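Please find one structure pasted underneath; my questions will follow.
Left out: one protein chain. Kept in place: all the others.
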Amino acid sequence: MYLEYTINYCTNNTYESLVKSAFWQFLIQPETNETQELIAVEFKNSLNIPHEFSINGYGFNSIRVTPKKAFKEIHFYASFTLKKKEIALDLIESKLTIEREMNILNSLYFKVDFESFLKTTSYTQLQNNDRNLYLFDWSLSVLKNLQNLNSWVFNYIKFKANTTTVNSTLDEVITIKHGVCQDFTHLFCAIARLNKIPARYVSGYLHQGNGYFGDSQMHAWAETYVPSKGWVGFDPTNNLFTNSNHIKVCHGKDYKDCAPLKGVVFALGKNKTSHTVQVLSQQQ
Amino acid sequence: MTNIENKIFSSYQKDAALYDEIFDSEGQVKEVYQKLFSLYGEHSIEDYVNLNSKAKASFFNQGITFQVYGDKETKEKIFPFDLFPRIIDPVEWDIIEKGSIQRSKALNLFLWDIYHDKNIIKDGIVPMELISSSDNYLDQMKGLDPPEGIYNHISGIDIIKHNDGKYYVLEDNIRCPSGVSYVICNRTALKRALFGVFNHYQTYSVTNYAENLLDLLETVKPHGVDIPNTVVLTPGMYNSAFYEHSYLAKTMGVELVEGRDLFVENDFVYMKTIKGPEKVDIIYRRVDDQFIDPLEFNADSVLGVPGLFSAYKKGNVTLANAPGTGVADDKAIYTYMPEIIKYYLKEEPILNNVHTYHCSRPDELKYVLDHVHELVIKPVDEAGGYGILIGNKLSKKEIELAKEQLKANPRKYVAQPIMSLSVHPTYIDETEEFEQRHVDLRIFTVLGKDKEFVLKGGLTRVALQKGNLIVNSSQGGGSKDTWVLKSI
Partner (left out) sequence: MLARVANNLFWMGRYIERSEHIARYLNVNYFSSLDAPNQKSQSRQFVLKSMMFMVGDPEKDEENILKENEILFKIGLDHETPYSIINNIKYARENANSARDLISTELYEALNKFYHYIVNYSPENFVKSGLHDFTTHVMETTDIIRGKIRGTLLHDPVYAIIMLGINVERATQIIRIINAKYNDALNSQGGYTDKFSKSFEWTTLLKCAESYDMMRRLYKKTPTSVTTLEFLILNPNCPRSIMNCLNEVYTLIKVLDNTTKYNKKSTAFLVGKVRSEFQYKYIEDIEGNFQKFIEKILDDLSQISLKMEKEFFNY
């Protein structure tokens, strides 16, 4: 049983003055993994500049565009078709004892192997007095604790668009207690990592047919490494395990590693960028 | 034998506490320097005044200068050059050369390991925090195999001679070590000024650096390239080392490019020539990691090439040195060098390391706080001699201030016993006399595929201020021609 999705991604960039030189790198193409398979990709832009498919520094698929002539306005349009498996998460409590799980989390090998997703970054930095914001209950399993954390984050922050920006730190989020998927995910990752559980930031698309939170842009959620199960996805914005509505593009330490659009644009004056994302499903 | 009545040394003051490179503890001239000493004695001090000003003018006219930025205008300065060469005998050189190769190889294996399986950390030799907390550890380099497994193609290892007469390594520079052009310019300048002295010594030439560098770089060409196209990437002519970049490009016979001369298409790198795009295979880059690719690192960089890192990751271009080498020349890693050498090479270190106290360890921090006056305190991540505190030069108030700094941010500092750098007779402008000045030595080592090269010579840097131990050019240091003898 699988679902077929079509994802339409559009972005419009307008500049006050003529842009002589620019480079863009898109990180918007869904990856192919055990639960999803990319079938078709279409990419266009309003200036008909040729594009290249490549990889970024972390090995995820990127699309690069470099215009050769000056412009003031450019639109990009991408469409991806993919198959997604229905995911039935195995929620049976692990056979590992809590003690055994703890031993694994504390072992040097484990810490070294998961070093990237255990360290604090500028986006996942908690101030000292916020470090006790949420405490784990170590009489419970890692998975149960993460599930509780997921609910806690969901309740702690209210979803509200345009209260935070892509540069907001956790400080600001904790102060205003409002935010978007990115802020939910950073807070979730920060607390998981404080508790020595590897957590990575995931960027992707959410099929919103079921009334989930998110806006008409890209979505973010987290994956944590549970010793008994491997990587498990949590969507703290919606208080869910990730499921067949979550279409993954890439992961990293935080938003910075996953920014959907990176541009180096040599232009004076102001610019405007807008994105829209549409996820359509067709049950097969 | 020794002509101690030497005119030009009649007023040379010898501080008994210091290790003098040319006079032994009895005040006698050491064997290797004897001929030179008497040859120099044939000249009067007026000759040196004259030669010195000629040498200066020659550097200035050749444009071998670096820029000093002031409020109103930028000034051009020459890197002061001293007329009295330093001599290293073949026995000592053998140790230095072998030791430098050993260190460079160990650093290279260390870099491979920490960007792959991290066995040295899993085996508990080097703490994880040193790596994961370092800004110079690049996650993008994880699992990436640089061509032929070489990371630190070019290393500049700074060594000194302590008053026990032994060489110690002070620092490993494996990002973009500079200074090699001065080694060659100093030789040229000394030859012009005092050609006669060269007839009396069998000295190794230093002019073969560029050809060896190119040869070795070509051994690490990307897979599938037949005759590689090499370039030198410079931040541009306003960079303080621009002379060196242009010198290296010229002597290697390759193009000197800036970021804006290069572009990436379908993950291959090209340069824009008058005949259209030309593919580039090997980039000897003198641009720091953070600036090489704005799409991957510092987005504001205009020095880099968008897409360069992807081309590198795909194996289509060689970068020398590899990105992310900076993690291994961190001062905190330095202190683990003896263990690193033993771990990878199963050998004893040939060159000594200075004992280091880690302020991040509570017991060692305590020792440091109690002994600030007899230690050198260094920030772990500053280059160019900035932020270094020398304990015995600090006032009571400054010591207290230093202690506060250490307590506030212990991870940021390491401390070492104050090493007494050896001294060497150096011509001093103000007094028009030869005086003792502290010197160090930078050794240039190049690693290629199954091959290595050490430049037989090196940059002897001189602290021109009396008693000063910091020899960096940005801190007012000069340099000397350095002779490695083929035989005594």
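We just call them A and B in the order they show up, numbering each chain from 1.
Assume a contact is a pair of C-beta atoms (placed from the backbone, for glycine too) under 8 Å apart; a residue touches a chain by one contact, two chains touch by 3 or more.
Given the structure is predicted, the values throughout are model-derived calculations rather than measurements.
**Student:** Can you list the shown chains that the omitted chain is in contact with?
**Tutor:** So, spelled out: the chain left out of view touches B.
**Student:** Can you tell me which of B:Y151, B:Y209, B:F242 or B:W483 touches the chain that was removed from the display?
**Tutor:** Looking across B:Y151, B:Y209, B:F242 or B:W483, the contact with the absent chain belongs to B:F242.
**Student:** Looking at B:K272, B:R361, B:R411 or B:K486, which residue reaches the missing chain?
**Tutor:** B:K272
**Student:** Which one, B:D47, B:D139, B:E255 or B:E364, makes contact with the chain that was left out?
**Tutor:** B:E255
**Student:** Hey, which chain B residues sit against the chain that's not shown?
**Tutor:** Interface with the chain not displayed, on the chain B side: 60-63, 236-237, 242-243, 246-247, 249-250, 255-258, 260-261, 271-274.
Here, only the chains that are shown with their structure count from here on.
**Student:** How many angstrom lie between the centres of chain A and chain B, each centre taken as the mean Cα position?
**Tutor:** So the centroids are 43 Å from each other.
**Student:** Please give the residue numbers of chain A that touch chain B in the complex, ascending.
**Tutor:** Touch list, chain A to chain B: 23, 25, 52, 54-59, 62, 64, 66, 108-109, 111-113, 115-116, 118-119, 253, 257, 262, 264.
**Student:** Mind pulling up the chain B residues that touch chain A in the complex?
**Tutor:** The touching residues are 118, 121-122, 124, 128, 131-133, 139-140, 142, 263, 265-267, 294-296, 299, 306-307, 309-310, 313-314.
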